[in-house]
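Okay, here's the structure, questions in a sec.
Note that one protein chain is taken out, while the other chains of the complex remain in position.
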Amino acid sequence: MKYGARKGRMNAMRQWIARASAKEILIFPVPGADVMRLYQAETEMDARLTANPRESNVLLVVGELTESLALKAGVAYQQIPRPRVLVVASSVQPPYLPEPDVQVSLGDGFLDEALPQVRQLLRDYAWSEEAEPWKPEFLTEMVEDSENGGGHDHHDHDHGNGNEDEEAHDHHGGDNHGDDDDSSGEHNHNHEHDHGGDDEDGSQDHGDMDFMSMVAMTKDLPRPKDGLPMNRSEVYFGPFHPGLPGGLSVFMELDGDTVIKASVEAGLTARSIKEVLPVDAKKLPDLLAELNPLTPQSYRLLAQKALADALHNDDSMPSNVLGILENERIASHLNWLATFAKTVGNEWMHRKATRWHVLYRSGEVLPEKLHAFMCQIRSMPYLQTKLSVGGIIPDTLLHHLTGPAAKAAGKMDDARSDDEYYRSLGWHPVTTQANSAWGRLLVRFDEIEQSLELIQKATDQQTEREEINFSGSGKGAVKLESPRGTLKLSISVENGAIEKLQIESPSKPLAALVPTLTDEAELSDALVQIASLDISPWEIKGKTEEVE
Amino acid sequence: MNPLYQYIVIFGMLVATAGLAWMIYLIKNSLGDTLDEPGKDMPAQSGNPSPEPAWNRYHVHYYGFALLFLAFDMEMAYMYPWAVVYKELGLVALLDMGVFLAILFLGLIYTWTQSGLKRQ
Partner (left out) sequence: MSAVLSWIIIGILFSAGVYFVALLERWSMSGRIEWSGPFHSFLQAFGQEEIRTRRYDTVFYEATPVIFIAVVLLSITILPFAEGTVILDLGTAALFINAALVYIMVSLIMAGWSANGVYGMIGGWRAMAQLIAYSMAVVMAITAAVMRAESMGMLEIVQSQAPLWNIIYQPVGFLLFYFAAMAMAFLPPFDLPVAEGELAGGAWAEFTGTRKILFRLGRLLLILTLSLAVSVFFLGGWLGPWLPGFLWTFIKTALVAASFFWVGRYFPRIRHDHLLEWGWKYAVPAALFNILQVGILLLL
C-alpha cells in the first residue's frame, strides 16, 4: 500500500485506531453507484457509499474505464485522505491510477470477496514506513498549469499567482500559512476572458496591493436578469456525482446558484467499435452488450434482432425475449429511481429502490408490493410540487426524442407499437401530459406496471425463435425500445462477418436537451431535471465518431 | 449568581472549548503528518480538477427576504422585553404591541404584493 498508507511506524495507539477504522469502510464508487448496483446490493454490504472522495477511504473502480474517465478517477483518488485503498473490479488495470491494492473480477457479489481484503489492508497497513507520495505526471502537469494562470491570456498575473500557489501548496502538519493576504482580495480567474476588469489589476501582481474592489472586477461582465453586476463560476457536476448517473459530466456556468449555461461534457465515455469491424456475426450480441453496462440485455436483443432481420428477414419478437426485455426495463427504471432519490434528497426512497432493484435483478417478482411502493411515492407530500418546477421540453426539440421523456411531453412514439406480439397482448404506449420531471417519473412508473402485466401474460404463452444461421449475407435495420428510448441498429453482414454497423441511441437527443432545460433554473432544479431525463452516458456520442 | 459572573462563566466555557479542540488537534498531530501530493488540495468537484478559487461576488437571489428579515428582527428585539412584562400590563400591552405588529405586518403584505417574496 505504497500510495495509500500514512507515513509512519505503527505503534499501539495507531494500531488501535487502524483496527477501528478497518471496520468502517466508506466507498467512493467510480464511475457511479448505478453501475455498481448491477453487481452488488448496496443495502446488504457491510460498507457505505459516500458522495465525496474527502469522506471516503476506498476508491472502487467498477468495470472498464475510458481514458478520460480514468483521468478523473485519478484526480478523485488523489483527493481521498490517507489511509486509502484502491479496489479495481475488472480484468483490466485502468490508466492514470496506481497499482490496485485489491483486484477482483467483475461479477455478482464481487464486493463480498474484496471487502475482507480491504479490511485487512486497512488494519495492518494504515501506517507504513514505505508510504510515498503519489506524484503521477498528469497531476503534476495539471498543478503546474494552474499555477501559470490557468489557461487564460493574462500572463502578467503569473508572478502573483505563482508565488501564492507555491505557498499554498506546501501543506504540512501544523503549519499555518500567511494566507490572509490572499483571502482579503482574492481575484478569481474563472469568468470569461472578455472583460475589461482584468486590465485594471496591474496593481495585483505587485504583491502588496492585492485588493481589487468587486466593482472593478465585475465592471464589464454581462448582467443577470435583475441588473446587478455579479461574477459567474464555472463548475463541473460529475462524472462521479451522487445525484447524476455515473459517468455523466455536466459543465455549468453558475450565477450565484442560478444556471446560466449547462452542457453535457462530450467525449468522456466514448468507446470505439469501428476498429473492431469486421467482426464475426456470432460475436455481435456480446460486443453490443459491452457498449452500455447499464442495459446490456437490450443491446444483446437488439443485436439478435438485427441479425435475424439481416439473415432471415424475420424480426418478430418471441415471448421469452419479451420477458427479458421487459424485466430489464423494470430493473433499469428502478436503478434510475435509486439515483433520482439521491438527487431529490429522500433517503428512504433510495433505500427502497435499491432493494427492489436487487430483487428484480435476481428475478424475484412481487408485483403487488412493487405497486404499493410506487403508490407510496406518487402520494409523497411535496414531491409533485418540487418536481414540477420548470423542466418543460419545448415542442421544437421533440422531433428526435424518444423514451419516457418524450412520452411525458405527449409524444407517443414507441418501437413496440410496430410489433405484433405486443399488440396481440393488448399493449399501447403510455403517455402523460405533465411535461416535467414529475411527468417523467409517472411515465416510468406506468411503464413498470405495464411491463409487469406483459411479463405476466407472456409467461402464459411460450414461443421460441428459430435458430439463426450465422453464415450468409444481408442487410438489417431494426428498432428496439430500450428503457431510455428507441434504439436503432442497421448492420450489413457479408459471409458471416459484420462489415458495417450504425447505432442510434436515445441518449444523444436527451443530452442535447440539457442547455434548454436548465436555462435560468436554480441549481437544484437543474440537477433534478437532468437526472429525470435518465441520460445514459455510455450512449452519448463522443468527440469523434465511435460507432459507424 | 449575578449576571456578570454568569457571563464570565460563559466566556470561560468558550475558551475551554477552544482549548479542548486544540488538545484534540495535538493528539491528532501525533498520528502523523499529511503527505504532500500534487492535486490533493484541490477542492473535490466530483473528480474534476478545480484549481481556480471560488471566491467571487456571489449572487444571492433572496435579498428581498433578507431585507424583510432585518426589519422583523429589529421588531423582535423590542418584543422580548415586552413579552416579559406583558401579563402585568394587561390589555394596554396587547393593544400597543398589536399596533406595532400590524404596521410591520402591513409591510410584509406590501412586499408580498410587490413580488418581493420570490426568487430575484
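In order of appearance the chains are A and B, and numbering begins at 1 in each one.
As a working rule, contacts are C-beta pairs under 8 Å (C-beta built on N, C-alpha and C of every residue); 3 or more make two chains touch, one makes a residue touch a chain.
If you're wondering where the values come from, they're calculated on a predicted model, not measured in any experiment.
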Residue of A:116, A:222 or A:345 touching the missing chain in the full complex: A:345
From A:88, A:235 or A:501, residue that would touch the chain that is not displayed: A:235
On subunit A, residues whose C-beta touches the chain left out of the figure: 6, 14, 16-18, 20-21, 23-24, 26, 43, 48, 51-52, 54-55, 57, 79, 81-83, 126, 164-165, 168-169, 171, 176-180, 182-183, 186, 233, 235, 241-243, 254, 256-257, 341-349, 351, 380-383, 385-386, 389, 522-525, 527
Contacts of subunit B with the absent chain, listed as residue ranges: 1, 3, 6, 9-10, 13-14, 17-18, 21, 24-25, 28, 31-32, 34-35, 40-46, 50-51, 53-55, 58, 60, 62, 65-66, 68-69, 72-73, 76, 79-80, 83-88, 90-91, 94, 97-98, 101, 105, 108, 112, 117-119
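Methods note: only the chains that are shown with their structure count from here on.
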In the complex, subunit A residues that touch subunit B: 6-8, 13-14, 17, 30, 52-54, 72-73, 75-76, 78-79, 81-82, 127, 131-135, 139-140, 142-143, 145-146, 150, 168-174, 183, 186, 188-191, 214, 217-218, 224, 226, 228-241, 249, 255-258, 522
Of all residues in subunit B, those that touch subunit A in their complex: 25, 29-42, 44-61, 119-120
